[in-house]
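With one protein chain withheld, the remaining protein chains of the complex are depicted in position.
For chain A:
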Amino acid sequence: MMPIWTKSGEKHAVTLLKVQDCHVLRYVPKEESGGKSAKLLVGGKNVSPFSKPESAHEIFKEAGVPRKQKVTTFNVTEDALIKPGTPLYAAHFRPGQFVDVTGKTIGKGFQGVVKRWGFKGQPASHGQTKTHRRPGAISTNKAAKVYRGKKMPGKMGNIYRTSFGLKVWRINTKHDIIYVNGSVPGHTNCLVKVRDSKLPTYKDCNKNPPFPTFFADGDEELPEDLFDEEIFQFTDPSVTLT
């Protein structure tokens, strides 16, 4: 995470996400997939092929791509289909766009009710016998049962969670890095899934996205760094307010 300053001098914290060896693996048409739209399987970071059996390598062999650590699905419309085997780059996103990032949260192990659910616990003194971080009562007398989903101690973290509506501030095309506003679920160097935001406020934010994706061997020559309009670039002199 890094700080980033706007032209008016305000500071925002930014997470760096690297797009590492992403390839489209397979196209699943709408009828075969159980959902409402066609799906594209996309694979992430390259990993050694020797730790899994040959049967698991079929998808990667079809696409002509080394074995990937993570395979995710994206719901895609019919006009945005991409041929399996095409690499995906960070320039697929543009600064000023809004994005949802999904990742597996940091695992905290078996945790008590105070840390896991934010219960207040009991006072430290004034006669409490061996009761300082316990849940207290778990149901009422009339219910005569404990409801399903009652908040209790258990394994915390290591589940998929999404941060919605994160602004993309900057894109580095040389190293394939996306600068995304705020924090993102997961530990450092973990794999995350970045999608266009599904929030209704950001439906029409992306004016001219590279459609269906950014092709590196195309005619478009992008500069090394793409900045949002509001970012203070370090090539400018210091900010003077009027």
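Note that a contact is a pair of C-beta atoms (placed from the backbone, for glycine too) under 8 Å apart; a residue touches a chain by one contact, two chains touch by 3 or more; residues count from 1.
Going forward, contacts and distances are computed from a predicted model.
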item	value
Name of the absent chain as recorded in UniProt (options "Large ribosomal subunit protein bL19m", "Carboxypeptidase E", "U6 snRNA-associated Sm-like protein LSm2" or "Chromosome transmission fidelity protein 8")	"Large ribosomal subunit protein bL19m"
Sole residue of A:Ser51, A:Asn189 or A:Asn208 that reaches the chain not shown, by the stated touch rule	A:Asn189
Of A:Met2, A:Ile106 or A:Ala216, the one touching the omitted chain in the full complex	A:Met2
Residue among A:Val47, A:Val114 or A:Ile177 touching the omitted chain	A:Ile177
Residues from chain A at the interface with the omitted partner, ascending	2-3, 5, 9, 11, 16, 18, 172, 175, 177, 188-189, 232, 234-242
